[in-house]
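Note that one protein chain is taken out, while the other chains of the complex remain in position.
Each chain carries a letter (A, B and C) given by its place in the written order, and its residues are counted from 1.
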Amino acid sequence: MQPDSLEQLRQRLAEFAARRDWNQFHSPKNLAMALIAEAAELVEHFQWLTQEQSRDLAEHQRREVGLELADVLIFLIRAADQLDIDLIRAANEKIDINEGRYPADKVRGEARRAADYDD
Amino acid sequence: MQPDSLEQLRQRLAEFAARRDWNQFHSPKNLAMALIAEAAELVEHFQWLTQEQSRDLAEHQRREVGLELADVLIFLIRAADQLDIDLIRAANEKIDINEGRYPADKVRGEARRAADYDD
Amino acid sequence: MQPDSLEQLRQRLAEFAARRDWNQFHSPKNLAMALIAEAAELVEHFQWLTQEQSRDLAEHQRREVGLELADVLIFLIRAADQLDIDLIRAANEKIDINEGRYPADKVRGEARRAADYDD
Partner (left out) sequence: MQPDSLEQLRQRLAEFAARRDWNQFHSPKNLAMALIAEAAELVEHFQWLTQEQSRDLAEHQRREVGLELADVLIFLIRAADQLDIDLIRAANEKIDINEGRYPADKVRGEARRAADYDD
């Protein structure tokens, strides 16, 4: 049976870090910092664009943005691995929570801040 | 054949947004903002901890951190979906690049900023 | 002579931290994390708004946003204080650099990413 694609990435990244003796730097604290630094490079691509422009990137921009998304995923997988968290399971659990928090009938077409629904 | 776990999440999230008529808000620009806001909630968990403490979370903290990681993954998948980017392919491509940029023999045990290697 | 307003804030915050014995937690590393977590709360206010909506906040939103800006300033001042950096001097130095990097005649009405100008 073909292993899951995310599990394959986890293994590849664990080997990448091990061969460089980088686990010493990869504390969850440090990985959270690296993750947000990569998320910010994504933000930087879009900061002066309109929403419409952000939906319609030139091909070379789309490729660059793809690599920024990849960087975020890489540190996300590393953080989950160091904390022994199953990302897929956690995401499904969170979507279950969101299904209850944002009933489709109640929030259709509205995107207020999540905090506003907690009142 | 069992579809890939990440692809299953992508579909579930696409349906979640469609049923709430939220695609209008889910421009790549807005999703990048939502993604970094979630990444910051992850950072917040670790900001006053030592690196050692961040490696050794209490079980309830580990669960909360897992849900923060999930939130990042959710917006990452949504952004990739809106931009028609294959996250797994992009991540493997980026790791290929990193293999060339950080040869194991050259960087073992060092974690200088990536920028420092570009000199 | 009236001390400068930023210098007054710096002193007030230094006393706030000292009275709580918090300097032990206020390493530049940790303060950078706290600063970006506050910056993300600012981002969160705007993530689902259009640019036009972000320019025209209701009064209670403007007040909340003001307190988020305050949080960023607070950690910015603390970080500068711990690193013995003069924020006003650094900002003026950076604007000098930007004056050279973005000549008004060349960049008028364009807001490409700074990186694009480095080519």
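Operating definition for what follows: contacts are C-beta pairs under 8 Å (C-beta built on N, C-alpha and C of every residue); 3 or more make two chains touch, one makes a residue touch a chain.
Since the model is a prediction, treat every value here as computed from it, not as a measurement.
Touching residues on subunit A toward the chain that is not drawn are 25, 30, 33-34, 36-37, 39-41, 43-44, 46-48.
Those residues of subunit B that touch the chain absent from the view are 32-33, 36, 44-45, 47-48, 50-51, 111-113. In the full complex, subunit C makes contact with the omitted chain through residues 4-6, 9, 12-13, 16, 19-22, 24-25, 27-30, 32-33, 35-36, 39-40, 42-43, 45-46, 49-52, 54-55, 57, 62, 65-67, 69-74, 76, 79-80, 82-85, 87-88, 90-95, 97-99, 102, 104, 107-109, 111.
Here, only the chains that are shown with their structure count from here on.
A rotation of 180° superposes the C-alpha trace of subunit A on that of subunit C, rounded to the nearest 5.
Subunit A and subunit B have Cα centroids lying 2 Å from one another. Note on chain placement: the centre of subunit B and the centre of subunit C lie 25 Å apart, centres being C-alpha means.
For subunit B, the set of residues that touch two or more other chains comprises 25, 30, 33, 36, 39-40, 43, 46.
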